[in-house]
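Accompanying notes for the structure given below.
With one protein chain held back, the other chains of the complex are shown just where they sit.
Right, chain A next:
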Amino acid sequence: MRYRTPPIDKTKQAPTADAGITRNAQSRQPLSVSLNDNIKQVKQALGNSTDIIIKEITIGPGPGGGLPIAILYTDGLVDKQVIIGLMESLMMDTALTKRLEQDSAARANIVQILKSDVLKNAEIQEVTNFEALYNAMLSGDCVFLIDGLPQGLSAGARGWTDRGVAEPGTENVVRGPREGFTETLRTNTSLIRRKIKDPNLWVETKQIGRVTRTDIAVMYIKHIANDGIVKEVNARLDRIDIDGILESGYIEELIQDATFTPFPTLYSTERPDVIAAELLEGKVAILVDGTPFVLIAPAPFVSFLHSAEDYYQRADISSFIRILRYVGIFISVLAPSLYVAITTFHQEMLPTELLIGLAAQRERVPFPAFIEALMMEITFEILREAGIRMPKSIGSAVSIVGTLVIGQAAVEAGIISAVMVIVVSITAISSFVMPAYNVSIAFRMLRFPLMVLAASFGLFGIIVGIIALILHMCSLRTFGIPYMSPLGPLVPSDLKDTILRLPHWMLNTRPRLLNQQNTTRSKQTPPKKSNE
């Protein structure tokens, strides 16, 4: 694809407006020796924001001789109890007071003393310049600045109102864990750690976003994940240069393989169990602070049709349900276009009785079948969008009106035929069997070009459209893996977990294209009765 400029490069080249604010010389400037200067600088840089709390205290002996210390933190991002604890240990520590009084060297060494003896907090780091100071303070850490020293200390005090681990709103399962990711990165990593207790589960953290400075964690299982893919993920993440990352969707768009496609090439999920399963297959998870949606790379097409529950239910049931999903794709993509094509070009394909029935329904309909289908499909999409976006309290109103619009009333008004209502409904229902929302949207979008083709060329147009679609899907790649694998390049050993889901004891290898090393998953043998 030589015509495509990677979107990442574009943002890099473009001069960004925020560059002047955050990356100026000032913020890299080392801390001053004077506490007052430092405080002044901080106040000025943060525009005297009211949620920035700067508390000045003096520790040590008497008036004049005491050591002024400033405590800086952001209100709302810190745990007040921790702050109180820190302040108590500073001010009430008689040993420290004594030491400052007696030992003149203690004053110069105060950073070391505070770090090792006084602050009983595990996460203590030295801060030497303003950028680090802002970063710590705005991430929810508490910063201590000491008069007379060009350095400070940051102590972890993060604590903010958290949603708590709750059942995810998407990807519902009948059987399976009910926990979902939250908006807090640390909670999310812990949810994964709780599932995989192997020391090889590695977490790499970085901050992306010039202004938002969003924490991103890359998780993978060393020795199972393909090193090349891990490297590629990191490289792509490092190339990102954007002012803000507000959701993992930003990351997804900035690191995905192909932009001009309706198909997602990264999988996103709210479920820790899905992430754990994918990590075990050798994939890489990208966690973004501030969103419960975690990305997985690479994400071949078939993974969007797998639900977590497939692995929790019996293998035969899961296989049946998976086949249903594949059938669902075809119905949701093709049903309206097939209806249009057959009723306008290939009437001979219908049984006579059905044709007469359809013709009777269409007697009073003033529009061509294509227009009819288009109207109904668009109406349905509008209803669906309205249903998601509008306030919950008026939801019932929309559903009542909606059933009238795409229902009997429209038929009786002679705007559409009754069978069109059936076609639209079956299309809508089948598009919802797909577990991944973004893929179901992609296929719903593809209905429209296919309907145009069907209305112009009949079945011939549909076939051409399908061929083009399959060619396109086979040309996609996701982090070096062909998108349609294991179907695109046929990988027979991976087919046992593709359209079918064989019993777990048969799924004994990891996806072959992902893993070159460590491909054996288990040496489980079929379950059998122990000999009596």
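Rule of thumb we're sticking to: a contact is a pair of C-beta atoms (placed from the backbone, for glycine too) under 8 Å apart; a residue touches a chain by one contact, two chains touch by 3 or more; residues count from 1.
We take it that contacts and distances are computed from a predicted model.
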Given the choices "(2Fe-2S)-binding protein", "Glycine--tRNA ligase alpha subunit", "Sugar ABC transporter permease" or "Spore germination protein B3", state the protein name listed in UniProt for the chain not shown.
"Spore germination protein B3"
Given the contact definition stated above, which residue among A:A166, A:A359 or A:I463 touches the chain not shown here?
A:A359
Of A:T344, A:S425, A:S475 or A:T509, the residue that touches the missing chain is A:T344
Hidden-chain contact residue, picked from the options A:N135, A:T261 or A:S456
A:S456
Residues from chain A at the interface with the omitted partner, ascending
3-4, 343-345, 347-348, 352, 355-363, 365, 368-369, 452, 455-458
